[in-house]
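Presented below is the structure to which this report refers.
Just one protein chain is left out here, and the rest sit where they should.
Chains here go by letter, A and B, matching the order in which they are written, and residues are numbered from 1 within each.
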Amino acid sequence: MSDDLVVFENVQKFFDDFVAVKAMNFTIGKGEFVAIMGPSGCGKTTTLRMLAGLEAPTSGEIRLDGQVMNDVKPHERDTPMVWQSLALFPFLTARENVEFGLKMRGVGKADRKERALEWLEKLGIAEFANRNVATLSGGQKQRVALARSLVMKPQILLLDEPLSALDAHLVIRMQAVLTQLQRELGITFVYVTHSQSEAFAMADRVVIMSKGEIAQIGTPKDIYRAPATRFVAEFVGRNNILSGKVNALEGARAQIVTPSGVFAVEAELSMGQEASFVISADLVHFSLEQPNAENAVLCTLISEEFVGSMVTMFLESGDGQEFKVQMQERELSKFDLKGGDQVWLSWDAQSAHVLEGQ
Amino acid sequence: MKGSRYLDGGLRVYTALIFAFIFAPILFSVVFSFNSQRFPTIPLGEFSTEWYAKILNDPDIWEAALNSLIVSTCTALIATFLGFCTAYSDYRYRFRFKGPYLALILLPPTIPLIIMALAMLAWLSKIGMSGQLYSIIIAHSVLTAPFAMAVIRLRLNQMDENLEAAAWNLGGSEWATMRHVIVPFCKPAIISALCLTAAVSFDEFAVSWFVSGLNKTLPVAILEIVQGNIDPQVNAIGTFVFLISMSLIIVAQVFLVGRKIKSSD
Partner (left out) sequence: MPVAPLVSGDDMSKTKRRIDVYAMTWRLPIILWQALFFVGPIAFMIAMSFFLVKNYRMTEAFEFVNWQRMFSRGFFWDSYWHTLFIASLSTVCAMCLAFPAAYMLAFRASENTRRMAIFLLILPFFSSYLVRTFSWFVILAESGVVNAMLGWIGLGPYTMLNTTFGTLVGYMTLTLPLVVILQTLSMANIDKTLVEAAHNLGCKPFETIWRVVIPLAKTGLIIAAVFCFILSFGDFVAPFYLGGSQDPTLPILIIDTTKSGQQWPRAAVVAIVMMLTLFAVAAAGIGLAYRKGSSR
């Protein structure tokens, strides 16, 4: 596949006895914005570092533009990285920081200066060119770090949780900057983060990792609507996960008996099969009276959580199963609900997504 | 509460007395270096710079001073280099026997100087390297390298954990990174280490005395004068030595601390 820039083939990484990455197989295309996401310790940073050459795979192959990179040293690669701690050189000015990579590659003095200033200008920090980086603010330092990597005109840019140290309002702004840059330059971005909102906001494709393995790869929308495993369903978005046993079949539909009730799903299952299904919180309807729907359950309201204009309600059904419902705040405000109130939740059979083999 | 105030006042006076005790001999030396009397006592004699004139006109003293200068400069360079190598190795690498490795550089200060002096004398004599200025330089660099190592190691702790890797990532080989990143970053600590080791070497007399043979350094010259009889020249020399060591230490402190105020990196 000549369109692939990066190929991970059966890549494994051990640290003494600890398995950080198990048999990873995936590819990244040219010009793609890929986010690698997962909880702490899932192996995402290790994966990125292997791409940069800072760790060597214990087995397997990593190919960059067709070339096997396993034994290529970090400084011989063209995989500039934006670090979580920024790692700016404190004894240099902003411009000198940006010039650093060019200097290492042997670019002439005048040439480097020109290119560095060009990039500082592009990112809106040209006025700080001759200031020592220690005197800059968090957001300004972030831009210097970006410029430092991009001035090298690389095919691929690696980013290791670059926004995690910024204030919330700066994060939103930087996300826009990054997305725009990526579109403009057409460079492949590989972005590691633990934040779902960052990954889903910016990436073309998301790789979700857990305990050293890939749990799912897909577009944000696919992952959101069709999580592949229980882990992904729990990790991403607000999802309701129910488990039970199939007790009836009807063509392309099945009926599953769960502790909370009997529900219908649209999936090809077999009799007696153990199955789990996921209903996204924003696909659940609620009403005060029992609705005329095939999937319904009576729940008690436990709490509400407001984030801007959206509200998530946490409820509990008779058997103790937790349910989440997400809706617009203005919708909710039509009702006068308080903790302990009983409401009916319902959803369509086709809203439920069955998890494979769980 | 009243008792506490008396206690407080008493403590302050006491502390002042302790400081007075510690600094008395230094001040005494400086004051009496300008005193005309041969035997320093009170009441004071006249103000006089004859002792300074005397030492400045003494070729032996000049030679000893020059020797001290050569020894401390060379010691500073060697000790700082050794300290830097060890500090960097400790910072960057994990390897077997790292404990004994670090012990190797950190042990010398725990051994009394008189014992080091004897051991150095015997060994350097055996390998035919005793009695010269370089004998003292060798001994002093062993004694002062730990301080250089400690100073530089502490500075390396302040380095961003990804700084070295960032330089590699941008195309710098290990050697280029050392030259363009590690050394510039450590510059204040390196200067500090140079000053510190020079100052320690400048004052050291026990090992110098044993090992130097006829090539005296200033402290050894002082030792010999003092062994003779009461000679106020010693005060003049002592004041000089004090001023030089003091300047070195202040410069070292400025480089170590001054940077911290300028940037928080």
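In this text, a contact is a pair of C-beta atoms (placed from the backbone, for glycine too) under 8 Å apart; a residue touches a chain by one contact, two chains touch by 3 or more.
Everything quoted here is computed from the prediction, not taken from an experiment.
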| field | Omitted-chain contact residue, chosen from B:A53, B:L66, B:I115 or B:L154 | value | B:I115
| query | What residues on chain B make contact with the chain left out of this view? | reply | 4, 7-8, 11-12, 14-15, 18-19, 21-26, 28-29, 32, 39-42, 81-82, 85-86, 88-89, 91-95, 101, 104-105, 107-108, 110-116, 118-124, 126-127, 138-139, 141-142, 145, 161-162, 164-165, 168, 174-175, 199-200, 202-203, 205-206, 210, 219, 222-223, 226, 230, 234-235, 237-238, 241-242, 245-246, 248-249, 253
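Going forward, only the chains that are shown with their structure count from here on.
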| note | Taking each chain's centre as the mean of its CA atoms, chain A sits from chain B at a distance in Å of 56
| Hey, which residues of chain A end up touching chain B in the complex? | 52-54, 73-75, 79-81, 83-91, 100-101, 103-105, 132, 134-135, 148-149, 152
| field | Of all residues in chain B, those that touch chain A in their complex | value | 160-163, 165-174, 176-177, 180-181, 184-185, 187, 262-265
